[in-house]
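A single protein chain has been omitted from the complex, and every remaining protein chain is retained in its original position.
Moving on to subunit A:
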């Protein structure tokens, strides 16, 4: 019986299958650095050859609170980051400043019901990202992940809490506005 270490066999197998993968795909360089990553790389090439969709492919999943909150956490973070970037660079480049812009919008005399919607759209992602961030920090510490029920409970709690806090902030700002209008 020939005694070849299994690691060598694995490496040989992986290399030959990858070179086979190269022959059929346009990819010229592998992301794989380790044998286990080579297995993953080979799997990806197989998926591509069968024209299968690649991640992120959300429409194949049933809408569930778990991944939807996770996705909204990431999307809200990116959108808020984009707003700060566009706003910061924008008001540096544009010929008018922020106060002029706000006073221009104030001139439209929008009813509070309309501005409240926009305020809510601004407030909700900030509060949600913060509260869900606490939830995810807990997950990182292996807290609140003992069973799926806990994950759902904390998820709904975070969602409801952010909805209520955002509503409170918007209502408060509208009340302040009404007070300011009455005193003026």
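For the reader, a short list of remarks on this structure follows.
Rule of thumb we're sticking to: a residue touches a chain if its C-beta (ideal position, glycine included) is under 8 Å from a C-beta of that chain, and two chains touch if they have at least 3 such contacts; residues count from 1.
Methods note: contacts and distances are computed from a predicted model.
Choosing from "SWI/SNF complex subunit SWI3A isoform X1", "Succinate dehydrogenase [ubiquinone] cytochrome b small subunit", "Pre-rRNA-processing protein" or "TIP41-domain-containing protein", the protein name stored in UniProt for the chain missing from the display reads "Succinate dehydrogenase [ubiquinone] cytochrome b small subunit".
The residue from A:65, A:85 or A:145 that touches the chain not shown here is A:85. Only one of A:59, A:99, A:147 or A:183 touches the chain withheld from this view, namely A:99. Subunit A residues in contact with the hidden partner, per the touch definition given at the top, are 5-7, 10-11, 27-29, 31, 33-37, 41, 44, 54, 56, 74, 77-78, 81, 84-85, 87-92, 97-99, 102, 105-106, 110, 115, 118-119, 122, 126, 130, 133-134, 137, 140, 169, 173, 176-177, 180.
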